[in-house]
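All remarks here apply to the structure that follows.
Excluded from the complex is one protein chain; the other protein chains are retained at their positions.
Chains here go by letter, A, B and C, matching the order in which they are written, and residues are numbered from 1 within each.
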Amino acid sequence: MAKLRYGMVGGGPGSFIGGAHRTAIRIADSAEIVAGSFSRDYEKTKATGAELGIKPERCYATYTEMAKAESEREDGIDFVVVVTPNNSHYAACKAFLEHGINVVCDKPLALNIPQAEELVALAEEKKVLFMVTYVYTGHVTAKYIREYIRNGAIGEVRTVMSEYPQGWLYNENDHGGKQGEWRCDPERSGRVNCLGDLGTHAENLVHMMTGLTIKRILARMDVVVPNRVLDDNDQVLIEYSNGATGMQWCSQFAIGHDNSLKVRIYGSKGTIIWEQEASEHFTLVQENGISQTIKRGYSNNIAQDDDHNAKDDPAAKYVRLPAEHNEGYLEAMANLYQSYISCVCAKKEGTFTEDMIDFPTVEDGCNSVKFVSACLDSNDNGNIWVDIK
Amino acid sequence: MAKLRYGMVGGGPGSFIGGAHRTAIRIADSAEIVAGSFSRDYEKTKATGAELGIKPERCYATYTEMAKAESEREDGIDFVVVVTPNNSHYAACKAFLEHGINVVCDKPLALNIPQAEELVALAEEKKVLFMVTYVYTGHVTAKYIREYIRNGAIGEVRTVMSEYPQGWLYNENDHGGKQGEWRCDPERSGRVNCLGDLGTHAENLVHMMTGLTIKRILARMDVVVPNRVLDDNDQVLIEYSNGATGMQWCSQFAIGHDNSLKVRIYGSKGTIIWEQEASEHFTLVQENGISQTIKRGYSNNIAQDDDHNAKDDPAAKYVRLPAEHNEGYLEAMANLYQSYISCVCAKKEGTFTEDMIDFPTVEDGCNSVKFVSACLDSNDNGNIWVDIK
Amino acid sequence: MAKLRYGMVGGGPGSFIGGAHRTAIRIADSAEIVAGSFSRDYEKTKATGAELGIKPERCYATYTEMAKAESEREDGIDFVVVVTPNNSHYAACKAFLEHGINVVCDKPLALNIPQAEELVALAEEKKVLFMVTYVYTGHVTAKYIREYIRNGAIGEVRTVMSEYPQGWLYNENDHGGKQGEWRCDPERSGRVNCLGDLGTHAENLVHMMTGLTIKRILARMDVVVPNRVLDDNDQVLIEYSNGATGMQWCSQFAIGHDNSLKVRIYGSKGTIIWEQEASEHFTLVQENGISQTIKRGYSNNIAQDDDHNAKDDPAAKYVRLPAEHNEGYLEAMANLYQSYISCVCAKKEGTFTEDMIDFPTVEDGCNSVKFVSACLDSNDNGNIWVDIK
Partner (left out) sequence: MAKLRYGMVGGGPGSFIGGAHRTAIRIADSAEIVAGSFSRDYEKTKATGAELGIKPERCYATYTEMAKAESEREDGIDFVVVVTPNNSHYAACKAFLEHGINVVCDKPLALNIPQAEELVALAEEKKVLFMVTYVYTGHVTAKYIREYIRNGAIGEVRTVMSEYPQGWLYNENDHGGKQGEWRCDPERSGRVNCLGDLGTHAENLVHMMTGLTIKRILARMDVVVPNRVLDDNDQVLIEYSNGATGMQWCSQFAIGHDNSLKVRIYGSKGTIIWEQEASEHFTLVQENGISQTIKRGYSNNIAQDDDHNAKDDPAAKYVRLPAEHNEGYLEAMANLYQSYISCVCAKKEGTFTEDMIDFPTVEDGCNSVKFVSACLDSNDNGNIWVDIK
């Protein structure tokens, strides 16, 4: 398979997430970087470009220029990866969409609902493939869980407990370095910090695993650590459209937690528990009460339908190491890219169909924006129930 | 030390909790049962009495009769243990209080606030010792935690996540046998099921560990399993009087959980995590981010103040087995009785002082009644904030 | 059921294990202490007797005197509990056996094979019930495991990894207080310390769970901590009579381990893992590779034979608390006493049969003595294979 060509916006010197995306794509091994606008500072862009072996003429001063130039080249990029600070996601994505270029955007998709809906409409109109990188949905075990729930392993979902605590911002005298500073700064982050950064991962992951959509929420968004302006601890009551309930907690001052995304799904016939920090397996308990640990790499155990007939394993294509040869964060992201890139290839070859999509899309990105918006409304009005539009 | 004499109301044939109390008292080994009114059915009372070696004349048809008779005997009981169904706790306790007899009552103390407050007032007036058996506060590790927090190990408490899920009532066609039936029956349980049975344990334990009191709550009390009338899944937002926040979840349909009471306390300088199912140790994380496992039996580690001066170990008196020779539920209950009985002895000998109390009291019982009442108000009014009186 | 009467030899002031036995018997609640010779010092015996409410005439200066006197009383003891230091187990047991009194003896049964075999023969001759208190075999989960293996859950056993590390004697300048001192002293402990104290628990527990007997061993018994004379770290290769292999490690200087007895049994169709420090459940893995956690209290899951027909649950009689209302060390010991006492009762009533025995016997005690003896031979001869006689 010939490799695809991609470009990147953002991800210059000092960016953690830009490097993570590039590494994930190298693991997936089916696209190479050929263009970029890595920084608002053109000198930095050129330096990063040189480091990455990109030709000088494809290092661009602005993403607008890049979108135009790449769309006009015969060997132009097949997709762009947008990893700028949050407040320019919308504009950067829009620039590439307008030129019909496929887009990968780090979350959040946008800072408000109109922007997000505009991107959804534009992606639809331009018929591009648009991925929003909710990394944790790339874990093989998350895909297993989706399959188990679809197959009825836990019956109908009754309540979902999700949480995503971190502790890095607990100290009122330490705003978490460069990254912490912009996250805590309303100028650069808009009206939300913790819930946008962490809560939306939980919101999206629950949706991916269960298929449930949120009907309404009641949120309390607190600013706890002294000297903060934006929320750093959020507690949300959720009602799903099937009548199931939920509860979500996220925090940035929970000492001892580094990245403790956890989802517990309770159904009428069983329970599923998944933890990011031990993402190589998950827990399934069914009606006999025996807790079962299902590992990545044991996928043949799920390859059966309700009548125990053999089925294709939906996650086999992602297994690159045997069970307990641990995969982690980068491999999860690589799984997202693997699906995305194969869809882009298929589109180029005219063989693409919607059911090939196994990555979070622009609609997922838009749903998170609506979730955050509703939480802000609820909190601003004394913690009342607010419908998700 | 001469053994005290006690009587029991309730705890006849088929009662789990009556037997548990008697076993816990045998472990504490400082009181013996000499009287009882074990059942509404006098024949059953006499049978249970015979089994327990109680003299026939001290097997009573009613607790009213028992309270009177025992209070008049020279060798009358030193305290009574009330383990009847919930709806007669109030009346039984009152009967003994009126005769000045010390009382131990299983939770809940009463079904409504006026009853609870009446018992508080009566206990005060009669100067009796009144314990409400929130069993989990008896764990040595819970006492360690109280001491760590008092000593500043985690700074000021910021948020508390507590939960108590169980799964035994998940099945709409199985109401959990005899015990489940009365719990799910409004006639016998009043207006509350799950939150009263489970949520109050969490509420009391957090109070015991942190010293915090609740200012107001916002509760959602759901009836989820088909064929139920009372709540079986409850999610509560909490605000403490120091401004700290909290969140509580309890459930009776969470398959895989048998008795998963868990408390996580996040402070400005550290975190403490305690789980009933692994109550022989707890987790402490301080500012360096290293998770520490503190075991029961290592109490000398906490016997220091902020300046690392040696102090008396506040829980040494309860350690009956070395570390990792596991103690459990019965030993926790025995610890409560050990403190209670030593207070009763001291009172008899005239050496009792308030600071000897290391067990949950009638005030704790009253607080839980108020907590449940506020939750019912909140839920009945569309999940609004309700102040605790 | 009328309570039995028992006496105790040893267990005076400062004894941990004497108090543990008395508490365990109180939990089992079917025997009461009426006689004792608690110390070599008669004054101490009388003081302990007074504390325990024993009549002065049944507090004896020597066990010889006690055995004789009690055997002659109409209301004499039904059994005696021997909890003296190791080097007097043999003589004390013998004294009561000779008077036909049932015996419970703490391990080790004796210091050498001839003594042990003599007690076996004497018990047989006198037709008494003789329990040696390998406490950990009393855990309900250990009984479950025995049943699972009998039912073929893991096929034929192939290898057994057992270990029992502790850390309390790691410090060359601290010999572990009173208890450590006699354990490390060849005068009072004979030729063995760590392997006798810890290794024999592992040896006996594996036998109880699997039914396997040891054919031969190869042992390395090291004296590692400076200033020690007896072994404090032992590593043993084992061959069982069915051809299975095994490996055992025990230690007294393994910092971080307090009481980490652990058994892992690998069979042709599955694996079972049991840990004392989490004895409320065990792990079963079968051919599909999914790790299952089986909890105490879920015994109905094992109540089936190979054809999945319902069977009686062999451990139901020991379940005094629901799942995850933790039982621990004392309850395990109480389970042993529950079986022992019911056998003694049955013997008195003439209804006793051998298959009622669900506790470790004098033969188990003798097997451990042979195991230790073979290990000493192996180690003294350069770590060679030695057959168990």
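Keep this in mind: a contact is a pair of C-beta atoms (placed from the backbone, for glycine too) under 8 Å apart; a residue touches a chain by one contact, two chains touch by 3 or more.
Just so you know, these numbers come straight off a predicted model, no measurement behind them.
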item	value
Absent-chain contact - pick from A:125, A:324 or A:380	A:324
Contact with the hidden chain (one of C:233, C:279 or C:293)	C:233
Of C:102, C:141 or C:251, the one touching the omitted chain in the full complex	C:251
Chain not shown, touching residues in chain C	154, 158-159, 161, 163, 167, 170-172, 218, 220, 222, 224-225, 233, 235, 237, 245, 247, 249, 251, 253-258, 266-271, 273, 283, 285-287, 289, 291, 382-383, 385
Interface residues of chain B (partner: the chain not displayed)	288-295, 298, 301, 323
Residues of chain A (touch criterion as defined above) contacting the omitted chain	16, 19-20, 23, 26-27, 29, 53, 257-260, 276-280, 295, 297, 320-331
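Note that in this section only the chains that are shown with their structure count from here on.
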item	value
Touching both chain A and chain B (chains)	C
Proportion of interface numbers common to chain A and chain C (over half same, under half different)	same
Chain whose mean Cα position lies farthest from chain B	A
Most centrally placed chain - per-chain CA mean versus overall CA mean	B
Centroid spacing, where centroids are CA-atom means, of chain B and chain C in whole angstrom	35
Separation of chain A from chain C, taking each centre as the mean of its C-alpha atoms, in whole Å	55
Interface hub residues of chain C, defined as touching at least two other chains	295, 323
